[in-house]
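Have a look at this one before I ask anything.
Here the complex is missing one protein chain, while the rest keep their positions.
Chain lettering (A and B) follows the sequence in which the chains are written, and residue indices restart at 1 in each chain.
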Amino acid sequence: MAFTAFSAAEQKVDESARKRSPIALFLLLPGVLFLVLFFVTPLISLVLTSLQEPVPGGFFGEYRQALNWQNYVFVLETYGVQAARAFGYAALASLFALLIGFPLAYFIGITLRRFPLLQALALVLVIAPFFISFLLRTLAWKQIFAIEGPVAGLANAIGLLGPGESITGTAFSVVFGLTYNFIPFMTLPIYATLERLDLRLVEAGGDLYANPATVFRTVTLPLAAPGVISGTLLTFIPASGDYINASRDFLGSTETAMIGTVIEANFLVLQNYPAAAALSIVLMAVILVLVAIYVKRSGTEDLL
Amino acid sequence: MRGFGKYAIWVYSGIALVFLMIPIVYTIVFSFNDSRRTNIIWRGFTFDNWLNVCDAQDVCQAFGNSILIAVSATFIATVLGTMIAIALVRYRFRFRNTTTLLIFLPLTTPEVVLGAGLAAQFLQAGVPKGLGTVIIAHALFCISFVIVTVRARVAGLDPALEEAGRDLYGSPQQVFWRVTFPLLLPGIIAAALLSFALSFDDFIITNFNRGAEVTFPSFIYTAAARGIPAEANVIASAVFLLAILLVIIAQVGAAIRRRQRANA
């Protein structure tokens, strides 16, 4: 399954089994050209755009190429809060998704091993959210949390929510929505590693005087690490760039705007392309640094 | 204590699964709502929305666009991705690490960056946005998923099978189409279905590159401010039920086959 993308990237294939052939070029060329044309050059475009300056006396949204580093200073000063918020929300959502997704993956991959039909059905339930519109699901939460709704009523009754206050439009509801939407992305890669876990290793741990908690910490968790890494990245990366949950038409408000929100606004509404591009580069750079540190630290040494 | 521990994971996971289902059930239930303009408050049960989906013309139009985009993007991504996957496993070539990085990077790039990057490029190149640009954008983010999925399948394929094909007088083309391709097909189909689902549900990348075209998700995004017609719920529910039916058939079939094999 593609959800093991990040751990699968490390799999080794016997180098000697491969051969050189012109066929390789034929197979690679179209796809690689496509990726270069529509992935690499756009990134370069973004870098270039991020350094543009407005045409003096030009039309709205008209820019020319320059080396205008001030764009970065501008976006960091203006949108630093949104950027920090995006990474904060994404980190929280990843943490909550892990807290829900890991036990769920353990349950499906290990507890349900003896019940193959039940296991298959539980797996279908985890995949199910992929098949119904992301936006409609998020809207459904908004309506469930609505002021007249049952959840708000309950929260009012037990004093969690003051009268007239709303659940939606808060940091809580945005992180809640992000968590909900990315639980399957967290659960599936962890499930994929736990499903392959050799239970005899767990037994061996018990045989060697480790109590269940120690076995979990020293055997199960390290062996599930590739799945946890994969799942965390698959959750954190899209969550940090998301602006649907944070949108005020969905679970957010102007107080919850994330970096994606301001990139979209600058690009599509304000037509401030250099600012949008600079923000994108900042987002991309932070994520690449985080991914590199994360993969390197957990890939070479044990996670815990 | 031990009994309680065993019990706890069943309860916890059960609650988590129910939690995952809540908005899905909500969406399906509200596809039967006898709503007028907005579909927020329950006004009674009706089949009207299901029977007359295309009364809401804009919804149907958006749905048609989404299907067209998803099919085209899936086709491009599956063909190109499968070719790369085979090359990665089977052949030696220079710049191998660079190629791997090129495939890995789109997976670590947030959609908003992919979308903005493409939009910036189309802008600079003066390409007008439309269905074509959306298809390219979708094929781009699907291609890495296809490669990862199909590569696993190719890596699991015994090279001796192809050698046997050649040994039995098969030409390279015959061996590919009669031996390799049929064995890769389940992986390719899985990759194509994944691409279709990703493309059909994508909003962010689409939004940067759609111009004036409306897809199903972008329709919902725009309509969210004023209220979503129940017909949108109908389409989402129908797609969901169809997909889930296919998955259940495949999963249950696989489980039954596993059990038969275990008992044999």
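Just so it is clear, a contact is a pair of C-beta atoms (placed from the backbone, for glycine too) under 8 Å apart; a residue touches a chain by one contact, two chains touch by 3 or more.
Basically, contacts and distances are computed from a predicted model.
**Student:** The chain dropped from view, which UniProt name applies: "Pyruvate dehydrogenase E1 component subunit beta", "Spermidine/putrescine import ATP-binding protein PotA", "Cytochrome bc1 complex cytochrome b subunit" or "NADPH-dependent FMN reductase"?
**Tutor:** The correct option from "Pyruvate dehydrogenase E1 component subunit beta", "Spermidine/putrescine import ATP-binding protein PotA", "Cytochrome bc1 complex cytochrome b subunit" or "NADPH-dependent FMN reductase" is "Spermidine/putrescine import ATP-binding protein PotA", the UniProt name of the unshown chain.
**Student:** Considering the entire complex, write down the shown chains that touch the omitted one.
**Tutor:** Looking at the complete complex, the unshown chain comes into contact with A.
**Student:** Touching the absent chain in the whole complex: find that residue among A:V219, A:I244, A:A275 or A:V295.
**Tutor:** Only one listed residue reaches the unshown chain, and that is A:V219.
**Student:** Out of A:E62, A:E165 or A:D198, which is the one that touches the chain we can't see?
**Tutor:** Of the listed residues, the one touching the omitted chain is A:D198.
**Student:** Contacts of subunit A with the missing chain: which residues?
**Tutor:** Touch with the absent chain occurs at residues 198, 200-201, 203-212, 214-215, 218-219, 222-223, 225, 302.
Basically, only the chains that are shown with their structure count from here on.
**Student:** Counting only Cα atoms for the centres, state how far subunit A is from subunit B in Å.
**Tutor:** Here subunit A and subunit B have centroids separated by 17 Å.
**Student:** Tell me, which parts of subunit B touch subunit A in their complex?
**Tutor:** Those residues of subunit B that touch subunit A are 6, 9-10, 12-13, 16-17, 19-24, 26-27, 30, 40-41, 76, 80-81, 83-84, 86-87, 89-93, 99-100, 102-114, 116-121, 123-124, 136-137, 139-140, 143-145, 147-149, 151-152, 155, 159, 190-191, 194, 197, 201, 203-204, 207-208, 216-217, 220-221, 224-225, 228, 232-233, 236-237, 239-240, 243-244, 247-248, 251-252, 254-255, 258-259.
**Student:** What residues of subunit A sit close enough to touch subunit B in their complex?
**Tutor:** That would be residues 1-2, 4-6, 8-9, 11, 13, 15, 17-21, 23-25, 27-28, 30-32, 34-36, 38-43, 45-46, 48-49, 100, 103-104, 106-108, 111, 116-117, 119-141, 143-144, 146, 148, 180, 183-184, 233, 237-238, 240-244, 247, 249-250, 259-260, 263-264, 267-268, 273, 276-277, 280, 283-284, 287-288, 291 of subunit A.
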